[in-house]
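There's a structure below that I have some questions on.
With one protein chain removed, the remaining protein chains of the complex are shown where they sit.
For chain A:
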Amino acid sequence: MTRVHDMGGRYGDGPVVPEEEGVLFHADWHPRAMAVTLAAGVLGQWNLDMSRHARERLAPQTYMRFSYYEKWMAALANLLVEQGVVTRGELSGETEPQRSPLAEKALKPAEVAAVLARGGAVDRPGGPAPVFAVGDAVMTRAPAENPQVRGGHTRLPAYAAGARGRILRLHGTHVLPDSNAHGKGEAPEPLYAVAFPASELWAHPEHPGDEVVLDLWQSYLRPAP
């Protein structure tokens, strides 16, 4: 187990409760929380992997207690202070806010459509050549920890660590989150869709034909013996 966010396969969460289509937010402040987070991201002081890591390294008690957008707000406040964008005094209201040198980067209303449309593609040309081909049997690394940074970010869920699967597809060469989340560079690697039989992952698979597919970077994998 890595961190509290890594909950795939956990028991005890109860039913999934469907809801009507068209329900987008459940409180007046939710859309504001979403928009503040997106607009702050445009300042360019962190990348997507850093913002994911900021949410998942909230203390487990906090992570479980906070609702979805509360996690976003907590992670945003932490990132803003850690990256030196706001001070603790400004955040607590004890000191008068100072105009930021980053203000010229602030998202303007007329730029919103273009910025959202641009997104942030993570495929990168070059990088290491793929060493696996479609159909190859592979094993995922175990345990599911970031090998570079103690307690760091990774996108290998614990439930799929040390499991045997087969390469379904090569997605191209993508930025490696384990490195990028920690400001250690994009370190792009081949990314594969890897299929695992449910019986490989779970003691009580529901059906012998069921599978789970995960997108996994080359360094997460080794040839299966």
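Rule of thumb we're sticking to: a contact is a pair of C-beta atoms (placed from the backbone, for glycine too) under 8 Å apart; a residue touches a chain by one contact, two chains touch by 3 or more; residues count from 1.
The rule is short, and it goes like this: contacts and distances are computed from a predicted model.
The complex appears with one chain absent; UniProt names that chain "nitrile hydratase" among the candidates "nitrile hydratase", "Putative DNA modification/repair radical SAM protein", "Extracellular solute-binding protein" or "Anti-sigma regulatory factor". Within chain A, the residues in touch with the undisplayed chain are 5-19, 21, 23-24, 26-29, 31-36, 38-40, 43, 48, 50, 52, 55-59, 62, 67-70, 73-78, 80-82, 85-86, 88, 90-93, 97-100, 102-103, 105-109, 111-113, 115-123, 149-152, 155-157, 159-160, 171, 174, 177, 182-183, 191, 193, 195, 201-202, 206-207, 209-217.
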